[in-house]
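Complex shown without one protein chain; remaining protein chains in place.
Our next item is chain A:
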């Protein structure tokens, strides 16, 4: 229970900060605040670890209801099918090799120089 309490408190904090004018979604601010807290603590309290693990197991299920909202957006999808598919696939075609190439190149170069 304590784990869930921590999560809800951080979400509320995040929402309050969002309302105060920080242009980020409340739960996202809550996540960042919790991350900073964990970095300061340098460990994850056991109740928080247990609740997070359990809760994140259900995350895929929780995403279905918002995604089903596509029902009411169907027209947007069909009328922009080309723009959607080309932009999503095209970005992947370039960004996958680029990301990997940058990382592998930098890691190898550092190893050589060491």
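Rule of thumb we're sticking to: a contact is a pair of C-beta atoms (placed from the backbone, for glycine too) under 8 Å apart; a residue touches a chain by one contact, two chains touch by 3 or more; residues count from 1.
Note that contacts and distances are computed from a predicted model.
The subunit not displayed here is recorded in UniProt as "TIGR00659 family protein", chosen from "Oligopeptide transport system substrate-binding protein", "TIGR00659 family protein", "Septum site-determining protein MinD" or "Phosphonate ABC transporter, permease protein PhnE". Contact with the chain not shown here comes from a single listed residue; of A:1, A:19, A:93 or A:112, that residue is A:93.
Touching the chain that is not shown, out of A:1, A:19 or A:71: A:71 (per the contact rule at the top).
Listed by residue number, the positions of chain A touching the unshown chain are 4, 7-8, 10-11, 14, 23-28, 30-32, 34-35, 38-39, 44, 48-49, 51-53, 55-56, 58-73, 76-77, 80, 82-84, 86-104, 106-108, 110.
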